[in-house]
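Just below is one structure, and these are the notes that go with it.
Selected chains only, in their assembly positions.
So that you can tell them apart, the chains are marked A and B in the order they are listed, and the count of residues begins at 1 in each.
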């Protein structure tokens, strides 16, 4: 199967390499075209515009950095829309439900087929084909894409109508944000009541709530190390969007709301660009800024 | 080494069997003495009273059902206190810090040595010697007990002064209670915003916050199955005690406080004897009782 691939950033490059290595023919495009060279060396073809890639391939996958870029490759001149009639487009970028729905409507109204498929997992799982794929949109396209998804990820889900992939990410990130607060509160409580927080990390890791996040971030947090894997301001934005989703559906979520306020407090302290585990800092002894 | 063992309930029986199987001489006592027979068949001796066991053994371990039982074997007639001078006593029951301190003071003031050592883990880890042991009190006694702890658990911690074992359990349970609320909110949000909550369970289990509790309890919760592994009223009591510990130390814990109020809401709905995952029920559509 010939597959188009738009966007060769850290994620997109790793994913298209995987496709090539697993026998797919791939035609790539990137805004800075020179980034395509490395893929060409592995056997890829190059398209000069998104429209050209879509014209050439039955299925085109996009992996772009943000909603603005995702909209741009579709709607701009020489963009996806111009050649989409009868073709398939899978957007694996992380975007909000509104952006995803806007792209979906444009593509389907032009006679194209659309799937949103944001992923869980970052650079390393992308390289090793261990992503988790949250697909939603046209079921037939999902099924057609399974061979590619099997190469890119360890597991893929079909979640129903467009928007559901984005919603699933919000729900997961909301739980993650509340857990990070619970964890931080526990670390502070341990410390101030005379326990060694490192002992707490060890005890947690041996019990029923042991999880990779506590294991991975705990030791760094105890050293005030918050180098950003997932920036706090993005985590807080996802909490806000998840709470907004709850608002639409009249779901009361007091724990998530309390966690969100703690992330806002962290933003007010200037911690928005650090890792979201920096919410831990809001719980330490504080004083007014002078 | 000869070890005394007081209390042959589910936990205590499994633990003393492990000691016997691993070459320790064990003298057992239980309030209902007939429960000792099975241990005798495996080579144990029997003491007729706690005092007799303590007199005979250098180290005596207790594993009792609750604070009242823990106090009773120490302070009652023919109790531990009567023969404790120069002997060692390790209370592995789950009790609050106050009870533990009361027992500690009585024993050390009579010339005995004391260690509190509550465990994390229930029946199965007790049988397989996979408990996690949270010891606190006399360091020398902890070190002397390590051979026994190595048989009973997969890992033991020495946490400092008496009370710290109980505190560590409170901190862990507080984090667990907040996580259960975050998880429940996520399940309800998924459901009401058109996602399949079973998909959420699968997605969670593939990511960075995957943990045994979500994996173990999630499917049952989606079937309204709350058979009590850890009763909600006890979880809420531990949240209250952890918040009280935070109050003493001026630690603000808004997420734990919000979770605690949800558990209280569950109690007001009559769910206190179900598993603590029944807090999920407070988040569903509710109406007034007539």
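We take it that a residue touches a chain if its C-beta (ideal position, glycine included) is under 8 Å from a C-beta of that chain, and two chains touch if they have at least 3 such contacts.
All values derive from a computational prediction rather than experimental measurement.
Chemist: Which total copy number does the whole complex reach if 2 copies are given here?
Modeler: Whole-complex copy count, per this file: 4.
Here, only the chains that are shown with their structure count from here on.
Chemist: Using the average of all C-alpha atoms in each chain as its centre, how far is it in Å between chain A and chain B?
Modeler: Comparing mean C-alpha positions, chain B is 39 Å from chain A.
Chemist: Using the touch rule from the top, collect the residues of chain A that touch chain B in their complex.
Modeler: Of all residues in chain A, those touching chain B are 120-121, 132, 134, 154-155, 157, 159-161, 164, 167-168, 171-172, 174-176, 178-179, 181-183, 185-186, 188-190, 192-196, 199-200, 202-204, 206-213, 216, 242, 245-246, 248-259, 261-262, 283.
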